[in-house]
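What follows is an incomplete set of chains from the complex, kept in their original frame.
Letters are used for the chains, namely A and B, taken in the order the chains are written, and counting of residues starts over at 1 for each.
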Amino acid sequence: MLNKLPSSISALLDARANGHSLPAGLYVREDVFEADIDVFFHNHWICVGLDCDVPEPGDATVIDIGKTSLILLRDDDGEIRVLHNVCRHRGSRLLDPGKTIVSKLVCPYHTWTYELTGELRYAPHMGKDFDKECRSLKPVTFKSIGGLIYVCLSDNPPEDIAILEQAMTERLAPYDIRNAKVAFQTDVIEDGNWKLTMENNRECYHCSANHPELCVSFVDLDFGFDPETLSPEDREQAEEHFRLYEERTNAWESDGFPSAAVEQLADCATNFRTQRLIIAGAGESQTHDATAASSKLLGHMTRKDLGDTHLWGHNSWNHFMGDHAVVATVIPLSAGKTLVRTKWLVHKDAVEGVDYDLDKLTDVWVATTDQDADLVARSHAGTLDPAYQPGPYSRFSETNLDKFASWYIDRMRAHGY
Amino acid sequence: MLNKLPSSISALLDARANGHSLPAGLYVREDVFEADIDVFFHNHWICVGLDCDVPEPGDATVIDIGKTSLILLRDDDGEIRVLHNVCRHRGSRLLDPGKTIVSKLVCPYHTWTYELTGELRYAPHMGKDFDKECRSLKPVTFKSIGGLIYVCLSDNPPEDIAILEQAMTERLAPYDIRNAKVAFQTDVIEDGNWKLTMENNRECYHCSANHPELCVSFVDLDFGFDPETLSPEDREQAEEHFRLYEERTNAWESDGFPSAAVEQLADCATNFRTQRLIIAGAGESQTHDATAASSKLLGHMTRKDLGDTHLWGHNSWNHFMGDHAVVATVIPLSAGKTLVRTKWLVHKDAVEGVDYDLDKLTDVWVATTDQDADLVARSHAGTLDPAYQPGPYSRFSETNLDKFASWYIDRMRAHGY
């Protein structure tokens, strides 16, 4: 018969074997999903948007993280604010999903009216003695790191975001993401657990068979390979590639562009990795022919040969190139549904059809994202199958998944599970 | 970490603070929804339909209340019957949702055949000695009060329905709702908890910002206002309005039309309120210009100036005017879905296009119902948000919500929660 009582989450964490994917329950159970939301999306820093989502004072956009709804806005002084989208009267949503322009935040229910700072200005019918002070919209702890908005929904945000902040502030400066323009955005809902989405992003073992468009510019060798199974020609090519890394990294760094890998993937709250990667072929950009898609470069960039500054977080991935950037955030919707929101950024003055062709800009990652959604869905479906058992990660090209799974277990433990 | 065990329902009830909206769990949790169905929809009287839903012998209509399906019908003797829509053989539904005309109730599965009284008449294949007596369709306890059908699904229906019955039998008599005609009906499914639907109906604080059509004829002052924040002109107008109430109520009552408020909103099982309200402007009816929509008045009415007899229950609201009535019943579908069924009633002999214009008859409440559905949905979404915390009710215009919330807590307690 069935075990009438399902395993505790703690027992599932215990059952994880090093070097192997997670026990099924950690991917598929709704109680684990609730715990994940609590631990990884409420008690860790997550990347949720960009300064340039709200370029002008009064610009506002709503970001939903599970049942939590946030308003990201730029106030009258040009400052970024992140506020809970919940009226302090009877809880009504103030703004609908999507973007809008506001001068005040007026609740449509009973017209309680807040300043863009969140301060309650007007609350009709509440009496002259009503204390408006304690009824401001609840603010959310956030940081803009090089133009990327990280929030933490808990009262005790992990302090080790400082390492990420230090590394990325310098690396992102030349791209001036804070003043970029969002040229395009897609929302793809993957039929899989968010951890499968992240695992899929952290290996390129699947790239050659699944991402023909991406493989023009992206070098899967960078994310690991099995030297013993390479042909002599391929091995020579791999060795040449890593010689080139030393050369390029030295050259880039001596030109003032930090490039070497910085990562914090274990024994930490804030999980990230960054490195300046070589772009293959024409070497400029992640496009169908590896040449730049935008003739107006990002920010203060003057060169197209500075590779791809990649940045991972536990709910995001990013590629910053000379001409454009691709930034993706991941929001779990349920144990088996995950939103992947991808934005393509160009210089704020770049004009579509003049400085860049939108198809060329977006083709590669639109295709890659769709391909990944299919892979995550078939992976999730298999994980649901009683015949699934955790499989072995490749010790060459899936070590980062092993680290991610170990970090996941550690963080769950750190939060009492 | 999360509390691994969610609060008990009892703890949620304890957590409610007077003067404030309910703790989130009471609006959004499915276990609370199940408890609500048990307490408020199975163990209290609920309004589910009208005598005039089934005007002729053989007319039948199916009313679903959660998983419970009822057949409201008029039998061969012209009597109203309410029966469970469950065959006593293997449980098949006898009738499909909606209206029909029947001479017997024949189960489509194995043709068990019942009289319109519910008596089992024919049960093939069951043998000559089969005792049909104990296999009648199960009857439902009901009362027709002035033509409104109240049912109670429990074996111990609350006795204090008597107060409602006494008040409304007299007040509804002139409208002769029992013999009215249902001119129009809408079913709107609101994306919110039924208690938010009821709270929304019990205040008019939100009217001026949301219901331009209704505000032509409806006076939001009647449901409370903050005297200190009125302008001198508005205060004078308010004082004039309440002087007018005294005058009108006296005049109506001396003409034999009970008008003063009668309410039972605390320390009771059966929650209701009735009062004859002043209609604004032209003063006749809740239409776009406050004039009557039907030239043939309801029942025995001879005057259009008798205002709006409003009646609240815990799952219904009603407005009875000279020319027509609007009656609405509320059926919860899940913690976050609620059916609002609205009917527009006219004199049984009133002819569409001759005596009344259907658009004029229905415009105001069709618009109001849609507007309310939007408000309830945004209220429910906010209540789901971890950032929600119960907010303060206005002590001027939300006292009836405070009373409703307190009554809700009391009734849950009375049923052992």
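Basically, a residue touches a chain if its C-beta (ideal position, glycine included) is under 8 Å from a C-beta of that chain, and two chains touch if they have at least 3 such contacts.
Small disclaimer: the values here were computed from a predicted structure and weren't measured.
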Going from the 2 copies shown, figure out how many the entire complex holds in this file. 3
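In this text, only the chains that are shown with their structure count from here on.
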Between subunit A and subunit B, what is the gap in Å from one C-alpha centre to the other? 48
Parts of subunit A lying in touch with subunit B, wherever the complex brings them together: 34-35, 38-39, 42, 67-69, 84-93, 96, 108-111, 124-128, 130, 135, 138, 153, 415-417
Under the touch definition given earlier, write down the residues of subunit B that touch subunit A in their complex. 1-2, 21, 24, 199, 205-206, 209-210, 224-226, 228-229, 375, 378-379, 381-389, 391-398
